[in-house]
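Of the protein chains in this complex, one is absent; all others appear in place.
In order of appearance the chains are A and B, and numbering begins at 1 in each one.
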Amino acid sequence: MLLREVAYAKPESLAEALEILAADDGARALAGGQTLINVMKARAGSPDTLVDLSGLDDLKGIELGADGTLELGAMTTYSEIIASSEARARPILGEVCAQIADVQVRNRGTIGGNACTNDPTNHLPPLLAALGARFTIAGRGGEQTVPAEEFFLGVYLTAVGTGELLTKITIPAGRNDGFAAVTLGVDGTCVVSAAASLNGSARLALGCVDAVPVVLSPSSTDPDAVRQAVRDTALDPPSDVHASSDYRRHLAEVLAVRAIEQAQRS
Amino acid sequence: MATSAVPTERAISVTVNGTTYDREVEARKLLIHFLRDDLDLTGSHIGCDTGNCGACSVIVDGTLVKSCMLLAVQADGARVETVEGLAAGDELSKLQQAFTAHHALQCGYCTPGMLMSATALLRANPSPSDDEIRKALQGNICRCTGYWNIFEAVKAAAE
Partner (left out) sequence: MTSTTIAPEKTEQQQEEWKGQNVPRKEDWRLVQGQGVFVDDVKRHGMGYIHFVRSPYAHAHITSIDVSKAEEHPAVYGTLTGEEVAALTDPFFQISSVPGANVKDYALAVGKVRFVGEPIVAVVAETREAARDASELVEIEYEPLDAITDARHARDEGVPTIHEDAGGNLMWEGVYEWGDLDAAFAEADKVVKIDELHFHRFNSTPLECDGALVEYNRGVGQWTIHTNNQFPGFAAIMMGPAMRVGLDKLRFVTQDIGGGFGNKITSHPQLVACCLLARKLNRPVQWTEWRTDFHLSMSHGNERWFLETEVAVKNDGTLLGFRTKALDDAGAYLRYEPLGGVIWAQVTPGMYKWQHVRVDFTQVATNKAPVSPNRGYSRMQHLWFTERMIDIVAHELGLDPVEVRKRNFIKAEDMPYTTPNGCVYDSGDYAKMLDIALELVEYERLAGRRAEAAAAGKLLGVGIGSTLDSGTNNFGQSRLINPELQFSGNNEVATVKLDIFGEIVVTLGTTPQGQSHETTASQVVADILKCSIEDVHVRSGHDSYWNSHAGFSGTYASQFAVTGLGAVKGATEMLRDEILKLAGVVFGGVPAEALELAGGGVRMKENHEAFLPFMACGAIINANNAGLPEDLDVTLNCRYVYRPPFEVPDVERKYGNLTLTYAAQIHVAVIEIDPETGSYDIVDYAAVDDCGKRINPQIVEGQVMGATAQALGAAVHESFVYDEDGNLLTPNFYDYHVPHALDMPPLKTGYIESPSPFTSLGTKGMGEGGGAGIHAVCAAVQDALREHGGAIVWDSSNPYHRVWEMLNDPSKGAHVQVSEA
């Protein structure tokens, strides 16, 4: 509890937000606050200024394109995704969002915040990576859109630079997706997670086994091939109180197969 | 400290259980501390420092949130509902009555947050299934009851 002193701004436009961020290296975006406020409680991080994004309409809303492409504003909450009929075009999104934490966290936590945090235990980075999502980043110099491989750079580190904001996440059309995880308790924190998408070729992303989601494309959806593909990535997962490196490596194989199987059934 | 001209304090106006409070607060103050320390509404509790326990759950503009992960300044202009507002005078709400009837509380520390979560559930879904009840209460830790009686109470209040 008990945050360090901090300044607070609630800009009304994206331009204004970018300006405040650009003016102060120590300014940080505040989305749902479901990670950032906790980091500040622990005083593990202490931004000088919080830029509350909740007033930015540009970052809100879910749009379903005619070709089935989904565009999700960075400030879309998990609850909004779960309730959205547009988002149901890609059912896995709502299904996974419904497994994140609890009602209260889902009511505030945002897809953009989840991606920008890139905590290895978060559900969405591997899912978005598997779905081939693209991330639109706005800065004062303009906008750029990057794929997952270029977006997730490290633990708590993404392509969103100082003074920039993630504005939206674009997910191509598709349906055959799966997600599997071993969690601490039912729908708890991920110990290892795997997301799969079978639209065209098979695309897998593994969570909690490296600083960023590990993306791979197994040659086939045959369980042995999937296991081999995971083995071929020569994972060196971290050990911690919830799992040894060996256990994580093992779970990655098991969950990769299960995510693929779910994708096949969907 | 902040190099920009962005202030670290703000005047806010928050309506809690129908009463509007105008206060000057530090931006760093959490909504839960604002409710408990500044407004003396001590019904909402604090059980953790990581956003896990839900003892601080309140309803802000119709949405259930944990008030330890929201700054008081973010609630500027909002309508906040807390446990103190559940009963109508001396008349306990249906949920409050059911919690008593089903022995859904022991120490009572989690109860205010639990009641707010259950209240939000029943508003959105007046006749939830057993699974929906569990899912709705997942964000509220109780260390005394093992939850079973809480499920029964919510079910009874819904019927």
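What we mean here is this: contacts are C-beta pairs under 8 Å (C-beta built on N, C-alpha and C of every residue); 3 or more make two chains touch, one makes a residue touch a chain.
Because the structure is a prediction, the values reported are computed rather than measured.
For the chain left out of this view, which of B:T15, B:T63 or B:Q106 touches it?
B:Q106
Contact with the hidden chain only, please: which subunit A residues?
Interface with the chain not displayed, on the subunit A side: 1-5, 42-43, 102, 182, 184-189, 191, 240-244, 247, 250-251, 254-255.
Under the stated touch rule, tell me which residues of subunit B contact the chain that is not displayed.
Residues in contact with the chain left out: 26, 28-29, 33, 36-37, 40-50, 52-53, 55, 82-84, 86-87, 92, 96, 99-101, 103, 105-112, 115, 130, 133-135, 137-152, 155.
One rule holds in what follows: only the chains that are shown with their structure count from here on.
What's the distance between the Cα centroids of subunit A and subunit B, rounded to whole Å?
Each chain's C-alpha centroid was found; their separation is 27 Å.
Residues of subunit A touching subunit B in their complex?
Of all residues in subunit A, those touching subunit B are 1, 3-10, 20, 23-24, 26-27, 33-34, 37-38, 40-42, 48-50, 52, 54, 101-105, 107-108, 187.
Touching residues of subunit B toward subunit A in the complex: what are they?
1-4, 6-8, 10, 26-28, 30, 33, 46, 49-51, 54, 57, 63-66, 68-71, 73-74, 117, 120-121, 135-136, 138-140
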